[in-house]
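Just one protein chain is left out here, and the rest sit where they should.
Should a chain be cited, it is by its letter among A and B, assigned in written order, with residues numbered from 1 in that chain.
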Amino acid sequence: MKVFISAGRRRLALNAAAAVMAGSMLAACGGGASSQNNGVAAADPAAGKDATGSINICGGKDASGIYKGTAEAFTKAHGKVMAKYTEIGATTDEARTQAVQRLEGKSDECDIFLTDVIWTSEFASQGWLVDQSKLVEANKDHLIPSTVETTKYEDKYWASPFFTNAGLIYYQKDKVAKPETWQQLYAEAAKAPGNSFVYQGKQYEGLTVNFLEMLYSAGGEVLDSNGEVKIDSPQTREVLDFMVKGLKDGSADRAVLTYNEDPARLAYESGNDGYQRNWPHVYRLLNETKLKGTFGVAPLPTWEGGKASGVLGGWNLAISAHSKNQAGAVAFIDFATTPEWQKHVAMDFSQAPVNEAAYSDAAVVAKMPFAKELLASVKGAKPRPISPVYPQISQAIYKNVYAVLSGTASTEDAVKSMAEEITAAKKSF
Amino acid sequence: MSTLTTQRPTTADPATRRRAPKRRLRGEAKLHPLAWVFVVAVMGFSLIPFYWLVNTSLKKGASLSKGELFPGEPSFGNYLAVFQNAEFLVALRNSVIIAVVTTTVALVFASCAAYALARLKMRRKAMILTLILSVTTFPAIAIAAPMFSIWREIGLYDTLLGLIIPKLTFALPLAIYMLTSFFKEIPRELEESAYMDGASPFTAFRKVILPLAVPGLATAAILVFISVWNEFLLAVTLTTSPEARPVPVAIAFFSGTSEFDQPLGTISAASVIITVPLVILVLLCQKRIVSGMTAGAVKG
Partner (left out) sequence: MSIKSLSPGRGVSTRDRAERRLAVRMTAPSLILMALVAAVPIGYAVWLSLNQYSVRTAGLSRFVGLENYTTALASPDWWAAFGQTFLFAGLSVSLELVLGTAMALLLNLAFKGRALLRTVVLLPYAIITVVSAITWQTMFQPNLGLVTNVLSALGLPGGDVVWLGEHGYAMAVIVLADVWKTTPFAALIILAGLQVIPAETYEAAELDGAGKWQTFLHITLPLLRPAIVLAAIFRTMDALRVFDLPFVLTRGANGTESMSMLAYTQLRENRLVGEGSALSILTFLTVMVVSVIYIRFAGGNIRDVAKEEQ
């Protein structure tokens, strides 16, 4: 246990003054213009078979146990490579900060990073990841295409999908009808105060997701396939006006402006609402409350005259460019994405598999009765805008959407500044 | 030490010293009814949110969404879960070590520095004071990343010593300022009489100033201890393994069943539990905070 520094390191610590200076020079070099040419390594799909040694997988808090569980199962199955999981951040934000600090410092501590689907292009653009194009091509036949899209940046694949996520609608069967379209859901929700719709409307990433789910189904987009900003559109205005009207006519309680995932779930659990937009994990929690047996699960509805769509969540497996055991990392990724293990992803850890067949497996359906609805949501969903400056794009979206919803900005002004801010972000150095 | 309580003796003769305890013995004053109203109001304001925290800590699962003002079916399950969490117990031990060591060293360093600033001849005091203040004013968020790289280079990353050093550094300014201000108010006559007896300035500091400054030292100890105990950003940046994590970080790593659900019950239970060492500290220190030299003087 490294409680106090070891004897061998004491001398180092005593020379702290010199070392601190040296460290700062290193840090300065690490952060400054680097002379290193980032010749990106590519992962060899065949490398996994002969891999040996150990690998360290780093990511956020292992709430469902899937990370440690997969590492253990892999170690047992492979026999020659030992995998361990390290929790480097308690929240998604913190995990990203910790990953960035290690990658910027060219640390070889982590061989694989668990990356949120929205980090891929940022990490890839910095030359921090190993190109997984060949590996993904080799595994593509058993991966759901929409989940593979989240790993793409500039025509290459930089990660492999591990498990995915998509929004679902939970509804009270005794009070409201199954949602077919957003318009019908809102109209139904407005009929009585006990029918109202709760979603994630706090000023944060979740609001971007909630807004884009509607925007995508209404046929709108943020960036087109060439990366041009397309947010200034009639669809954006239509969706914003629709959401504002929903807050005014009681379809949604104003309290949603303070909700992220957990408060939304707690509010719904109190039984005062008709619909809830949330992630699949809510299913199990709802079944522990008095609402057990009274609620239904539906995929996200379609936009009237549009289609059903959604936004993908989930986590990918990216190999660090500084990994000393890329073969071991490839072996782990191969294992984690096999159709066989993907069933365990659902059965043992209640996460959404990236393999389509898993959703119709009897054991999975027994554990996740809403597997069919979830698969529909996943297959219809699209990635959030793909860009190395995604955080800035998302801020432009959720801040302006929030301003409209809370009544401090008009739809017109908000759409204009959204477009301006996203354009500026895309131009940033 | 509590006999040295008189503030303005012309000489430090024993007779003067002995006068003080008598004054303290005037005993407990009767509070004005209005003061009682204020006592109740202060207690209420302090306790209501704390009550809510305790209330939450006694709820599990579905009862968290009932909005009950009293837990319908109080459950100690959250407390049990916290105590069964081996990582939390390690974190508790880490926090106690870090806070005790940091507070002790900070008091030694700070009282020395404060005595020099308040009492001794020294050049550039204004500049030193400004520099000290600037250390604690600098946003931790901007230095966390460089500190992370440096700590890894010199092997302090993910160790308790690696947390004690920066926490000590950033706790020192408050302690130095507080003690400087406190020492400054202690009348000089007492030291002077010590000098007359042939004491050196350092002896005067040790034998005269420090005993008189017990209320200031106790207050500084509590403030430093709590700020070190609660500090989060450096702690989360400079540790990675459960073996080195202090309590606030360990609590942040408590998890629900998925990345989206916040385990409110166990977080609350752990937060209630960790106030216990602080309550003990305050109970131990509270008599020292109020020196007794003025107690009863401001009667209601």
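In this section, contacts are C-beta pairs under 8 Å (C-beta built on N, C-alpha and C of every residue); 3 or more make two chains touch, one makes a residue touch a chain.
In this text, all values refer to a predicted model and were calculated from it rather than measured experimentally.
Interface note for the absent chain: among B:Leu58, B:Ile98, B:Leu161 or B:Ile222, the touching residue is B:Ile222. Shown as candidates are B:Val82, B:Ile98, B:Leu168 or B:Val228; the residue that touches the absent chain is B:Leu168.
Residue B:Leu117 is the one among B:Leu117, B:Val208, B:Val228 or B:Ala244 that touches the chain not shown. The omitted chain makes contact with chain A at the following residues, 16-17, 20-21, 23-24, 27-28, 31-34, 36, 38, 93, 97, 100, 122, 125-128, 202-204, 253-255, 257-258, 263, 266-267, 270, 272, 388-389, 391-392, 395, 402, 406, 408, 428-429.
Where chain B meets the omitted chain, the residues involved are 7-8, 23, 26-31, 35, 38-39, 42-43, 45-50, 52-53, 55-56, 65-67, 69, 109-110, 112-113, 115-118, 120-126, 128-139, 141-143, 145-147, 150, 165-166, 168-170, 172, 174, 176-178, 180-182, 184-186, 188, 192, 195-196, 200-202, 215-216, 219, 222-223, 226, 229-230, 232, 247-248, 251-252, 262, 264, 267-268, 271, 274-275, 278-279, 282-283, 286-287, 289-291, 293-300.
One rule holds in what follows: only the chains that are shown with their structure count from here on.
Of all residues in chain A, only 1-6, 9, 12-13, 16, 19-20, 22-24, 26-27, 30, 60-64, 86-92, 94, 98, 101, 105, 107, 261-262, 265-267, 269-270, 278-279, 281, 284-285, 288-290, 350 touch chain B in the complex they form.
Residue ranges on chain B touching chain A, taken from their complex, read 61-62, 64-67, 94, 97, 145-146, 148-156, 158-162, 236-237, 240-241, 243-244, 249, 252-253, 255-262, 264.
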